[in-house]
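Notes to accompany the following structure.
One protein chain omitted, others in place.
Coming up: chain A.
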């Protein structure tokens, strides 16, 4: 297998001839080492071009910790350079594994990401202070709509319906949550309304995509535009004139969980959040378990992979799909409540700002798996929060560049750092019965 044939192969340059004989010769195997190498070079380049002196303080403790962790103060420049060396070592390891045709383990990119981030932060925040709790805790909060949206996407696609309408579900969810919470005076009622609104968008999607076989991507996009138009109109005509009664909901307050919330570092990041985050934890756990370990999940996956096979064993394909996307819509809608009940109190036009599309990216980055999609959404949330944190401490990076960061991370992620991902076989294919 590894010997080059004597026969000349016309029309193929040296590179192609080389690679034709290696068993794992495709771009997939090289992707990781190349990406790591480029990122390492980028970090080193930044450090060379504009060296910063001074110390960087990493603050681990929140103000009200039970046990107070000490601050970590490091010299900015040297730390960054140490991290460059760590990154280089990891890159070298990845290259070695590529050449030896060994599988790249998952810890390499994770350790690399931490080292790179540490290096970058100690450079960017020279003479400043990075509050890890607010950096990571804020990331969790910002990721709420993304995670809800991504779960909605995963569920829909696992059942074979492409849910492009996540954006619309989030937006209508935010809208419904604001009105309902204002009129009833209860943010909890707002959450329920958000879920119902999301399901409503999903119902329309289902009607066109499942019952009338319309192209699912097109329906999804049209629904997103429709919801934007609808909520803009209602906002101007109804909400703005009656802002007092219709658009001033009570905000969901952070609710620290006793004991868990007192754990140093982890407590303030994960357990001093709003109730919506705790709902999120539960939803992620339930969806992940149910999809793989219950009859319901088995059937959902079956109709998404091979609907005809499911039909021949007596599963009602389209009914299963309807049910699943209604649930998916409800979950995504719940995420919409974040915008109008958690982030700020009240609805504003187009306040989701494309979060639904980022969630869609998280679905693909997460390979259609609820846990992985959640982690992907958290990554995107982190990128968003990082931008905020860095501009707050006055980092030397231009703010316009930082605003681009979350989307840049999304593109890089989806463009295939993940390696090959396989969608459900019947994703987006309507099922027709004879």
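Assorted remarks:
Throughout what follows, a residue touches a chain if its C-beta (ideal position, glycine included) is under 8 Å from a C-beta of that chain, and two chains touch if they have at least 3 such contacts; residues count from 1.
The working rule: contacts and distances are computed from a predicted model.
Hidden from the displayed complex is a chain whose UniProt protein name, among "Heptaprenyl diphosphate synthase component 2", "Thioredoxin", "ABC transporter" or "ATP-binding cassette domain-containing protein", is "ABC transporter". Of A:51, A:114, A:203 or A:309, it is A:309 that touches the chain left out of the display. Residue in contact with the omitted chain (choice from A:188, A:296 or A:357): A:296.
The omitted chain makes contact with chain A at the following residues, 1, 5, 7, 9-12, 20-26, 290, 293-296, 298-299, 301-302, 305-306, 308-316, 425, 434.
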